[in-house]
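Structure record follows, encoded as structure tokens.
In this view, the complex is presented without one of its protein chains, the others remaining in place.
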């Protein structure tokens, strides 16, 4: 059991994503569609140094290391500063240069709050934030800042093992495949 | 499921350790005593550069990251070259300088073979080699050379999750505790 | 002597910088004003991964390691792709987030060429490019891509030693100081 068993006992269902635009996917995604897979939701900003040096490379390594039929990596561009320059066009150029190929949702901005709507719904404290959602759609871990590969791997391994034992694996073929840009 | 599900299906029981001497433990250990815990067996040589730069720091991080009641790290000093200088006294000085605090077995040398006996029994190809043994005593992974923390973490997480579900956790209190040197 | 003595014998004077805008300096700079100091000119693009992971951290370390009265670090934002999103406003946000405090020139775009004008004048092949200019204003090294700290340090040390011996050090007090943003 990883170091924080109590956090793993959390039962909160992951709120829906509030998305204004998608990148790297032929059609919009929903978490419901991804039910049956472990979901790694990685919230970042393209001008956030910790995201660029740590969070995004880790998300890319997760994408490479695991079978997309059992684990889905989803990016979330949660802009809460420098809105004028972190546009969709800028994100698209950034994703191209950094070879990001997982689906990326643009977190919908809020009319009455400085933080975008998904970021609020998940009570994220900043970027990077990595959320682990199990095959049943529950939030199991939420890491703000850096998290070591070893511990994160153990958390993922546990969720994958549970998934195998709950018989949800059979749902995979019905799910939309991730597209590489 | 980690990237190599077929390897995880392996059912071979871990051979016993052939040990001439122990370090960092008040009494000799056996794998049978550790049954009920996931065991990370790390075979190394103190003069092996890849062990010093990669394998041993990874073993130490595993020891720090997981609860010793559910996962045991065991070192194995499998000397197959420079026997005259990789003595027990040298290993003890090495372990002191590198702050290794997990139990370390000295792999028993062979009368009729250049490789020590445990190394032979596990068919290890060299050092570093990391063996993952599940709570039931079966070899589940054996990595020669470097293995990424993320993948290794996922393998460990899976074994810990299985362990939780097979009810073996209850055995832990009866097991000898690891000693910090 | 560093590994490429022949390159060090180059005598070409550094072409002037073609600049549309400056960041992190109260007034525009010219290389002539910096005569008497060793100049490290670092050409980058804010969306260039190698610049962000290697080139800019190295430029920042150079700025920290050496006395600004004897060595000046100057950034050059040489945009040759994604012009619509690598704007001055975007660069300013980027420089703020990455804590870049050395003066940064925006390389002037060309009417008749895809590469900006300073990039052309120096025959740069891409970004990152690091140009070492001696106290007499001559290009002494031009590195495209990554260059190891040890070798780069040796090149800088040689130029600083030469500078000390040519009596140009006395000019330093008359030069404009660098401003930290």
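We just call them A, B and C in the order they show up, numbering each chain from 1.
Note that in this section contacts are C-beta pairs under 8 Å (C-beta built on N, C-alpha and C of every residue); 3 or more make two chains touch, one makes a residue touch a chain.
A quick note: this is a predicted structure, and the numbers were derived from the prediction, not measured.
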item: Touch partners, limited to displayed chains, of the chain removed from view; value: B, C
item: Contact partner of the left-out chain, one of C:19, C:41, C:62 or C:76; value: C:62
item: Missing-partner contacts on chain B, residue numbers; value: 47-49, 52-53, 82, 84-87, 89-90, 93-94, 97-98
item: Chain C, residues in touch with the chain not shown (by the definition above); value: 1-3, 58, 61-62, 65-67, 70, 148-162, 164-165
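FYI, only the chains that are shown with their structure count from here on.
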item: Interface residue identity across copies chain A, chain B - same or different by half; value: same
item: Size of the rotation, in steps of 5 degrees, that lays the CA trace of chain B over chain C; value: 180
item: Rounded Å distance, chain A centre to chain C centre (Cα mean); value: 38
item: Centre-of-Cα separation between chain C and chain B, whole angstrom; value: 51
item: Mean-CA-position distance for chain B and chain A (Å); value: 34
item: Of all residues in chain B, the ones touching two or more other chains; value: none
